[in-house]
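Dropping the structure in here first, questions after.
Excluded from the complex is one protein chain; the other protein chains are retained at their positions.
By written order: A and B. Residues from 1 in each chain.
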Amino acid sequence: MVKYLAKRIFYLVLTLFIVTTITFFLMKLMPGTPLTNQAKLSPTEQQLILQQYGLDKPVWQQYLSYLANAVHGNFGTSFQFSDQPVSYLISSRIGPSLLLGFQAMVIGVLLGIVLGAFGAIRKNTWVDTTTTIISILGISIPSFVLAILLQYFFGLKLRAFPIAGWSGFMYTILPTIALAAMPLAESARFVRTEMVDVLNSDYIELARAKGLGKLGIIYHHALRNSLIPLITIIGPLAVNIMTGSLVVENIFAIPGIGEQFVNSITTNDYPTIMGLTIVYCFMLCVVLLITDIVYGLVDPRIRITGKRD
Amino acid sequence: MKLSSVVKLSTVGLSSALLLAACGNSSQESKSKTIQWQESANLPTLDVSKATDHVSAETLSNSNEGLLISAKDSKVAPGVAESYKVSKDGKTYTFNLRHSKWSNGKPVTAKDFVYGWQRSVAPKTASQYSYLFDHVKNATEISKNKAPVSSLGVKADGDYKLVVTLSKPQSYFKYLVTMTPFFPQSESAVKKFGSAYGTNSSNMIYNGPFKVTGWTGTNDSWTLTRNKEYWNNKATKIDGVKFNVQKTPSTALNEYQAGKLDAIKLVGAQQVGQYKNSKEFYNAKQASTFYLELNQQKDPAFRNVNIRKALSLAINRQQFTKNTLGDGSLPAVGYVSPGLASRNGKDFTKDAYVKSGVDYNMAEAKKLWAKGLKEVGKKGLNISLLADDTAAGKNTTEYLQTQFEQLPGLKVTNQNLPFKSRLSRSQNGQFDIVATGWNGDFPDPITFLTLFTSDNSYNNGKWKNAEYDKFVNNAEGQDANNTDKRWNDMVQAEKTLMNDQGIIPIYHQAQPYAINTRVQGVQFYPTGSGLDFRNASVK
Partner (left out) sequence: MADNANKLPKDAFEPLSDGSHLDNERIAAPSLTFLKDSWRRLKKNKAAMISMYILIFFIVLAFGSQLIPSVRNIATHPNLNNLPPRIPGIDIPGFNGTLVQGGQRVNAYTGDAANVHYWLGSDYLGRDLLARTLSGTRLSLIIAMVATFFDLTIGVTYGIVSGWKGGRVDTFMQRIIEIMLSVPNLVVMILLLLLFKPGIGSIVLVLAFTGWINMARLVRAQTLELKNQEFVLAARSLGQKPWKIAFKHLLPNLSSVIIVNTMLTIPNAIFFEAFLSFIGIGVPAPAASLGTLISDGQKSFQYLPYQMWIPAIVLSLLMIAFNILGDGLRDAFDPRTRE
């Protein structure tokens, strides 16, 4: 276990290193500097500004110092906010994003499990059809369309929820729904397929033959065994939520990192883009690591030795 | 955790969420004396030396105050300076300061101005607005690191008298001192906060009618709260203004209609159309012109005046502003924007009007185009049209593309980029035609006209005209103290530019707002800070 963990963490670090390196050199290829008013500055002033951002040194030196700083969680200074460290920018805005992402994941997956399970148990009835329709819609309607519609109808027309902003639980509901739709649909589909398989398997037949109650069978045997594989799609779902958060946060004016990421792109705030890229990778790596470990713990068929397949 | 407990927990969580959702239906409209104002971008800094964008200008001009403040009709009103005198040669300004206080209770003195100005000019501050000081004695030398900061032509004579020495007369200097880089700064505060100065609302001190509160440096809202130490605090009628960043215009509109915001910027023809005839509508005029620059260095064909004129004549500015933009922007009447400056009651643009420079005549355009192509010996042109990736930028390129392609042999491809990328491309000459805008810094035509002298760094198209240079130089130099001659120089400069079609003006931008009728007395200025809550009131 320790060996496996060490290996995984080594790969995590390697991944982050590669990502950092690639991002750094990509950003160096892009036009644009922190100078917004280049034309009117004297060469001395331009030099000084570049110096403040550490952009006057040769690229390899910039790279090394960026790496060294990044290890300490220092991603440089934002171009957009003057004198504001990128790390502060991220840390002060990551809260809402994490909260929304977590809420969307939990609600999406739990509701998905319920829907998928019902669909499987009542296979080929109207229940099954309804859940299938819901999950197909959830996968097919892009989150940005859903967010706009939710805001318009539930925010403006019905006044049931705040239209946008971030001050309290009420404000999280619409964006959470917009973000949760995809995980909900995906996990409902997944659980349904798994559970149909499980319900057809021999040990369920055996349990039935032993005279166990229907609910008991579903709850103790079918559901459990269908849920274990669900852990493997948590990673992809997290990617999904991250993607969605870029527009959903923008539409609902949530002060999170997704909104900031889009904002940094349109303002050419390269240090922030780089910092956020690394943070996104880190979060995804951690989610993948955790799901792998949990999977190894709950599935007796998989022994953690560092080898899969 | 056992699976059963997960299921139980989630059931409880979900049902309570739904319950709460059902209860939260009571949205109450705010009747408070705080105005809820939409801002379309984040606040980047509160450091007055480093502020360059409109958001920080709008906040800082209400939270801090310079010697003078902007007033209606391109006038200035006393700010920290009760009065001022200009010497005969126009080179020495003496300001008499009133006894006023910083938000921390310390007095605002002439030394704070000296320190603030020196800090704005000092190269190590790297203020991107330091060029505004170029008429102040030694400022240019200081910014090039060739003179010590202390040699700047601003001196404190006691605590409440400030003497400014200019290197040459500048009739519009009074407008400059209303701008943020000219605000006073307390040396002790700058030293105390160090590199964190101005990076959040508590690392800054204020001498204006409001203090900034609730800004963490990165969040999406901040508040202007009444500053009890302000010298004219009794005139302030509101408790404050809360700025809410809302980047999506449709969301902002939804929030406005729900009563969550008191004022929003209207974007696009639909939003404007809906409010155009309402009492809530306010069209804030801006000293702003959007124009095309033709890159004469990259495409020699643009050196031909007939080709430049043909392109200009192919644009139906009336139709574009009315139907396509539809947001209250005006068709261009020239390069300098209308309503900026006037003499004897006559607007500058009337005096300097050149019809052919902003007219629409497709037949004439085609004729000149054919003639121009013949002169440069070409069958056609393949050009790219660069503009911002904003809604208005996209409208512009798409509209111009259809108009230009009616000229035989002209093929246009569009390129819409984020503002900073667009800027760096235009400054590096990586474009054929670029649509760009200029907002006047102060209410004097010279803020526009200096841009197109031969060696100006904003002259991206590299249009050169010796006569134009002469007129602008005279207005800035030998005629600076003679109002009539100076005016005439500027009129001639504009006429020269338009007759030669050095640039192609398209429209003058406006900023339409929807403002709840409970809010009264907010002042909008076409130049500089733009927004003033000093006289605002709430019903």
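Here is the rule we go by: a residue touches a chain if its C-beta (ideal position, glycine included) is under 8 Å from a C-beta of that chain, and two chains touch if they have at least 3 such contacts.
Note that the coordinates shown come from a computational prediction; the quantities given were computed from them, not determined experimentally.
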{"item": "Chain not shown: contacting residue from B:T52, B:Q274 or B:N361", "value": "B:Q274"}
{"item": "From A:A6, A:L26, A:L67 or A:L98, residue that would touch the chain that is not displayed", "value": "A:L26"}
{"item": "Chain not shown: contacting residue from A:A6, A:L64, A:V145 or A:L206", "value": "A:V145"}
{"item": "Residue among A:L14, A:L98 or A:L158 that touches the chain left out of view", "value": "A:L14"}
{"item": "Hidden-chain contact residue, picked from the options B:D389, B:D469 or B:D500", "value": "B:D389"}
{"item": "Missing-chain contacts mapped onto chain A", "value": "11-12, 14-15, 18-19, 22-23, 26, 29-30, 136-137, 139-142, 144-145, 148, 152, 156, 235, 239, 242-243, 246-247, 250, 261-262, 265-266, 273, 277, 280-281, 284-285, 288, 309"}
{"item": "Residues from chain B at the interface with the omitted partner, ascending", "value": "249-250, 253-254, 267-271, 273-274, 316, 319-320, 323-324, 326, 389, 391, 394-395, 397-399, 401-402, 414-417"}
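We take it that only the chains that are shown with their structure count from here on.
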{"item": "Distance from the mean Cα position of chain B to that of chain A, given in whole angstrom", "value": "38"}
{"item": "Chain B to chain A touching residues, read off their complex", "value": "3-4, 6-7, 10, 13-14, 17, 20-21, 24-25, 27, 42, 44-45, 47, 50, 52-53, 123-124, 126, 128-131, 140, 143-145, 195-199, 216-220, 244-248, 250-251, 254-255, 257-258, 260, 389, 418-421, 423-425, 427-428, 457-458"}
{"item": "Contact set on chain A toward chain B in their complex", "value": "31-33, 35-45, 48-49, 52, 80-84, 88-89, 92-93, 106-107, 110-111, 148, 151-152, 155-156, 159-166, 169-170, 173, 219, 223-224, 227, 250-253, 255, 259-260, 263, 265-268"}
